[in-house]
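The complex is shown incomplete by one protein chain, all other protein chains being positioned as in the whole.
In this document, chain identifiers A and B correspond to the written order of the chains, with residue numbering beginning at 1 in each.
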Amino acid sequence: MSYLTVNNLTHTYGEGTPSRKVAINDISFSLEKGDVLGVIGHTGSGKSTLVTHLNGLMKPTSGSIILDGKDIWEKPKEIKNIRSKVGLVFQYPEYQLFEETVYKDIAFGPENLGLVGTELDRSVRSAAALMKVQDELLDKSPFELSGGEKRRVAIAGVLAMNPDVVVFDEPTAGLDPIGRETIFSAIADYRKKNNATIIIVSHSMEDIAAVCNKVLVLNGGKVAYFGDTRTVFSNVSGLAEIGLGVPMITSLFEKIKAKHPDLDCSPLTVDEALSFLLSYLGKGGRADA
Amino acid sequence: MLNDITFGQYFVANSLIHRLDPRCKLLYLVYMIVLVFLAQNVVSLASVALLSLTIMLLTRIPIRLYLKSIKVVIPIIIFTAVLNMFYSSAEAAPLVSFWIFKIYSSGLIRAGFMAVRVLLLILLSSVLTYTTTPNDLTDAIERVLSPLKFIGLGRAIHTMSMMMTIALRFIPTLIDETNKIMNAQKARGAELDSGGIVKKVKALLPILIPLLISSVRRAYELAEAMECRCYNGGKGRVRMKQLHMKARDYASFLVISAFLGVIIISNIYVKIGVV
Partner (left out) sequence: MDNIITLDKVSFAYESEDKNYEVLKDFSVSFERGTFNVVLGHNGSGKSTLAKLLNGLIKPVSGTVSVNGLSTLDDESDFIIKKAVGMVFQNPDNQLVSSVVEEDVAFGPENLGLSPEEIRRRVDNALKAVDMYDMRLNATHKLSGGQKQRVAIAGIIAMEPECIVLDEPTAMLDPKGRKEVIDTVLKLNKEKGITVILITHFMEEAEFADRVLVMSDGNIISDGAPCEIFSQVEKIKSAGLSVPQTTDLLFKLKTAGYNVDNNVISADVCASIISDLIDNSLKK
């Protein structure tokens, strides 16, 4: 049975008023433990509305979210408990830092969950270590840190709550390649360590192709595609129709295939493309040996 | 709740009121406020209310939006009205009396008057801000106050109007930001709506501190951007939109002036519902 299931989720803003707007419409998908889902879609396609439903910050107009076999809205009064299970890292999370020290800021989440003493200390330090926040930074004010460090502290603040599902909204927006790399590898470490389910909202098809095993494409509040990454990205023309692309390397091969239709490869990463080309060009034997 | 604040926002439309000279609109607001307080009986207050309603309709902005602007201040209106209800110097027997409270008919009338007056003040101010772009508005304030430059306050007036422009520009941005920070802290398990006063105030810190820090950062970046656009405190600044009084401005002046007569005459001759 799947770990997280979203059933026919619909949310309507301003129901009963002239400005009524369906933000997400009949969204269904399901994920296993350890899955990494990429969510793509234009600004305004409903991505933000979807992710704020996953930890109960918004209540569905209709439909349900089943986590570990239980509807998260089964007991509305206990909705806050869901926040310990589903962590949500918003876009530019560094703007939520507020404590005097990095340590205290990371501890804010787990403390709200009721953690104290050594248990609290352990969760703060392990989240900090995972996000490559060095020990000597823990006593500093978060406002003295560089942009990339602040981002990692903010993410550590969510991971310290030890959620089973973590949703990242554009986790690398505004970062340079080194900053991006650090964050993606930390996310991968967290997933491996906790067998967690990860959901990443991103505009970068290359990043999605590199880190996700499943992809959900939203268009106008509806699911346009959902499936494993390779299958979704094989809909080159369908994605282009809704104004979304595929990874650059995938579209490059579409162009090559226009001239060489017999070429049987739709790579998602550069390395995949390279090893295919090398073997196709007759050097693969040596490379494989 | 934050999304309910519409006061101080501009709504695009092309009505007669939108096109009036902002300086006139500003002076009319002051004038209407005077009328609201001059109106001492039911007839004169009703006629001011009617005039206000006509103006609101002329703006072609949905009445729903005006109602929204009132929503936030309803507690203040009720508070003022209740306060006025008990305050009376009437000699007649009280309508209701319990314990130390006595409610007189004149107190009720006074409460009703007060509520209507506050309501009209809010609505009329909304008319001004809804139909006038913030820049026009601050420009109008700057120009209406410009005679003060002869007593050495020219710089102060410009600074004030610039501050208002920027404040109005950043209100929606900061409202969005507050919502985002609230959501982010809730996602970290923060409880914003439970516990006693001390706990509630303490729970606000995770929202207020990030908001303050981001406002300072925004202010700093905006100052840099303004400097790059050759801003140097308003010296030698010429506005793109120059204001010229047009026929409609003079006509509106006549219409609205006629009301002063109506109010004064009714105050003298009408004796019902007098405060």
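Here, contacts are C-beta pairs under 8 Å (C-beta built on N, C-alpha and C of every residue); 3 or more make two chains touch, one makes a residue touch a chain.
Bear in mind the structure is a predicted one, so any value in this text is a computation, not a measurement.
Participant: For the chain left off this view, which of B:Val144, B:Ile166 or B:Ile256 is in contact with it?
Facilitator: Considering all chains, including the one not shown, the answer is B:Ile166.
Participant: Which of A:Gly38, A:Pro93, A:Gly221 or A:Pro247 sits in contact with the chain that's absent?
Facilitator: Answering carefully, the residue with contact to the hidden chain is A:Pro247.
Participant: Touching the hidden chain in the complete assembly: which of B:Leu222, B:Met245 or B:Leu260 does that?
Facilitator: In the complete complex, the chain left out is touched by residue B:Leu222.
Participant: Spell out, residue by residue, where the missing chain touches chain A.
Facilitator: 42-43, 146-148, 173-180, 203-204, 206, 243, 245, 247-249, 251-252, 255-256, 258-260, 263, 270, 273-274, 277-278, 280-283
Participant: Go through chain B and note every residue touching the omitted chain.
Facilitator: With respect to the unshown chain, the touching residues of chain B are 10, 12, 133-135, 165-166, 168-169, 172-173, 176, 217-218, 221-222, 224-232, 236-242.
One rule holds in what follows: only the chains that are shown with their structure count from here on.
Participant: Using the average of all C-alpha atoms in each chain as its centre, how far is it in Å between chain A and chain B?
Facilitator: Distance between chain centres, rounded to whole Å: 44 Å.
Participant: Can you list the residues on chain B that touch chain A in the complex?
Facilitator: Listed in rising order, the residues are 177, 180-181, 183-191, 205-206, 209-210, 213-214.
Participant: Using the touch definition from the top, list the residues of chain A that touch chain B in their complex.
Facilitator: Residue positions touching the partner: 52, 55, 57, 80, 83-84, 87-88, 90, 93, 95-98, 108-109, 112-113, 143, 157-158, 161.
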